[in-house]
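Complex shown without one protein chain; remaining protein chains in place.
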Amino acid sequence: MANTIKKIGVLTSGGDAPGMNAAIRAVVRACSFYNVDCVGIYRGYQGLMEGDFEELNARSVRNIINKGGTFLKSARSMEFKTIEGRKKAYEQLTKNNIDALVVIGGDGTFTGGVYFSQEFDLPIVGIPATIDNDISGTDFTLGYDTALNTVVDAIDKIRDTASSHNRLFFIEVMGRDAGDIALNSGIGAGAEEILIPEEDEGVERMLESLRKSKMSGKLSSIIVVAEGEKSGKNIFQLAEYVEEHLEGYDIRVSVLGHIQRGGRPSCFDRVLASKLGVGAVEALLDGDSKVMIGLSHQHVVRVPLTVAINGEAKYDKELRRVADITSV
Amino acid sequence: MANTIKKIGVLTSGGDAPGMNAAIRAVVRACSFYNVDCVGIYRGYQGLMEGDFEELNARSVRNIINKGGTFLKSARSMEFKTIEGRKKAYEQLTKNNIDALVVIGGDGTFTGGVYFSQEFDLPIVGIPATIDNDISGTDFTLGYDTALNTVVDAIDKIRDTASSHNRLFFIEVMGRDAGDIALNSGIGAGAEEILIPEEDEGVERMLESLRKSKMSGKLSSIIVVAEGEKSGKNIFQLAEYVEEHLEGYDIRVSVLGHIQRGGRPSCFDRVLASKLGVGAVEALLDGDSKVMIGLSHQHVVRVPLTVAINGEAKYDKELRRVADITSV
Amino acid sequence: MANTIKKIGVLTSGGDAPGMNAAIRAVVRACSFYNVDCVGIYRGYQGLMEGDFEELNARSVRNIINKGGTFLKSARSMEFKTIEGRKKAYEQLTKNNIDALVVIGGDGTFTGGVYFSQEFDLPIVGIPATIDNDISGTDFTLGYDTALNTVVDAIDKIRDTASSHNRLFFIEVMGRDAGDIALNSGIGAGAEEILIPEEDEGVERMLESLRKSKMSGKLSSIIVVAEGEKSGKNIFQLAEYVEEHLEGYDIRVSVLGHIQRGGRPSCFDRVLASKLGVGAVEALLDGDSKVMIGLSHQHVVRVPLTVAINGEAKYDKELRRVADITSV
Partner (left out) sequence: MANTIKKIGVLTSGGDAPGMNAAIRAVVRACSFYNVDCVGIYRGYQGLMEGDFEELNARSVRNIINKGGTFLKSARSMEFKTIEGRKKAYEQLTKNNIDALVVIGGDGTFTGGVYFSQEFDLPIVGIPATIDNDISGTDFTLGYDTALNTVVDAIDKIRDTASSHNRLFFIEVMGRDAGDIALNSGIGAGAEEILIPEEDEGVERMLESLRKSKMSGKLSSIIVVAEGEKSGKNIFQLAEYVEEHLEGYDIRVSVLGHIQRGGRPSCFDRVLASKLGVGAVEALLDGDSKVMIGLSHQHVVRVPLTVAINGEAKYDKELRRVADITSV
């Protein structure tokens, strides 16, 4: 019940994502709105074990809604994966009278949260934040929309050079297991071909497509490659292979790398963060636990964390079809 | 049936919106994919009546997916509102063997399309494009996501000055009948108060909220006002009223204006445009007509144009609640 | 002599400008480098009189180089214009053992600084920061380059609409006395005509130019108008006048307003701020006073504050010529 929770802790964990600050802000403001105390926990589960805490009020989170990264900082913690580590963490919570946690992060963050919540009967609610959009039970994760804009912005720049020099560019984007970034940014940037982890159509298909394009009059092309792509070749080997088997293309490789994680969040991510942050505090006050606050068709939903972790990927096959048609 | 349509015309009409070019591109590419001819019609219904046409192929639309505005240009046409005008338009179509139309625009564009389609038994499919997001039957219209980012980007800049000088800014954003831009950009920009056309809570509520904020330690504030807001005062009068009734605030007004319509489309709008453009051609080839291609929970849907035009606004009351909580 | 100065105060005053934070950072870091204490003074001369101070060290200014506005805040102070006000300010300085001041701002800031320095024999050095670029003795003021980019970015967006609808846009940019913003952003945005405060060529010239453009095949046009322009008409009246005297143009007005002051500083402004901030501390340590640190042909120079204030404007007539040629 709502009245048993008097103080909520909030932390960010795993890889940082744009919108984390906006989510922290919403959690803190919702606590203030419902007259619950709020404590910021630095450096994720690591800081939780070390008691690296700070009381936060509505004014503590001013002017952060538009900042990338997370001011609470994030870290990966090996120790929290042990029962001893989690015991230490629980002691810090009881010592500080923290009754419940909001954990902001991805897969690993939620897994740790489920264990911790079960072992110590602690109410925990998760907010999905990862640019990869690879969490089940929510249409979108925090940071994903911003990352898409960062990627198309970067590819737009590279396209200037590609079309000035009639070149073929291989561009690697993030996505170890999920092709969402590659597929959406590929369509958005007008890519010729898109290679994703969820399907391996073989390098031959790509060669065939490039040959056709060339004949149809395309002078420059962009191939977007997700880092977890399954051809068995890395992006430099892919480029080399194409260079060997296809004449008349001047080929370059660009690995976008870490710029994809940062930057001011898009309006979409800020609004999403605000909805999810409010939703997380309200779920805790409703007596819910071990749920993720997600978005389904614009509505805030509560999904068991176990579903969020174990659900299968939501790869949108329709997008592949759209990509094939719009790149003729 | 698909095989009766051999040539499709495409036009943009009404106010321009980011993503229109991407939608034209998708229509043209889908025509090419399905071996249907495609004709670009300049300046909307006006150009349709004048026969201002150009054949387009897959290569004609290269390097436009990332451009704002519409290369086919747009115009409002009085003449097309008359039966004589529409007759002229139909003659141009038959003279050029155009069997069907894709019309990209908003309310007015669809209304004209419905009349035209009924009178001459011409297959017409609509694509919703307007930054206001005020079309029923689709979760999002083209240009809306881009406009939100443009607005928060602008307010972020103004906030620099607001917080440097401890000022209160009234900022007018677009939205004559719909508060979607104001509500979302207001949350995204961390606004103190948001005034929208769909509800008039009175100026007193705003004064009360500003008084509370002041006491809680807020030094600067942003008020986002939709242009169609219902207080009966324009934004300059609103600012004056607050200045008179609230001490200690240095007040400024900024009308964002036309920058909100332009700019490179966001990734979201480019992908949306690609889906809708492909969907429009496929609907025509399926024998559909008088439908709008919309997006519902990430899926492309076909909605009768009459529903799109006459449906009631989708003002999201949950957002107002989130705004109130996150602005404490 | 260098060794007499042990503690330096730094403040920002007047209208805020992008790069002020970067300049404060450079002043603080340079103090740290030379083992001098540094004190941040909030809200300009107003905070100086009130003793609103905070000790700053090298770590206090982390992560601010890329933020718009000024974290020390700015304010205009009437009281400091009186001898009593300045006396109060001096007492605060002596009470806090502050030996010298770096004042960051424009004209008014420097004027106050000159009086204060003379009356109390206090070493004061100025850093020019104003988006208007209207200070003599320096090639560039802080914030000017960023403002130019903000303006062309905004006009690029408006141009999307202008060329989609074949419209003529009147766009008002900042610049009460100086046409630098209008002239440079006008050339950069490809404007048809540019109206500046330094010359009044009459509205007829503009009409003539628009007529010629129309005949040469221009379908849409941008007119950039500095707010201090001298035609005697405001921008809305100008637009109306043209509408009455020129047929066939659909005319719109946009006042860019406060977005021009904010935003993340450009690389140029950050480097300039770093150079000037270091230069200011070094000037004080060299025993200099009542000088502005400016930039002349990429070199840091020291210019008497009286020259900075009283010098005549540097309106670049060559730019007008380039504008006329490139807008044919």
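Think of it as A, B and C in the order they're written, each chain with its own count starting at 1.
One rule holds for everything that comes next: a residue touches a chain if its C-beta (ideal position, glycine included) is under 8 Å from a C-beta of that chain, and two chains touch if they have at least 3 such contacts.
If you're wondering where the values come from, they're calculated on a predicted model, not measured in any experiment.
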Considering all chains of the complex, which shown ones does the missing chain contact? A, C
In the full complex, which of A:Lys6, A:Arg59, A:Lys95 or A:His165 touches the chain missing from this view? A:His165
Could you tell me which of A:Pro18, A:Gly85 or A:Gly294 touches the chain that is not displayed? A:Pro18
Given A:Gly51, A:Gly228 or A:Gly263, the correct residue touching the omitted chain is A:Gly263
Which parts of chain A face the unshown chain closely enough to count as touching? 12, 15-16, 18, 20, 67-70, 73-75, 150, 154, 156-161, 163-166, 169, 252, 254-259, 261-263
Chain C positions in touch with the non-displayed chain are 25-26, 29-30, 32-33, 58-59, 62-63, 65-66, 139, 145, 148-149, 151-152, 156, 159, 163, 184-185, 187-190, 216-218, 264, 266-268, 270-271, 274-275, 277-278, 296-300, 316, 318-319, 321-323, 325-328
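Here is the rule we use: only the chains that are shown with their structure count from here on.
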Topology of the chain contact graph, where touching chains are joined (line, ring, star, complete, other): line
Maximum centroid distance from chain C, chain identifier (CA atoms): A
If you average the CA atoms of chain A and of chain B, how far apart do the two points sit, in angstrom? 28
Give me the residues of chain C that touch two or more other chains. none
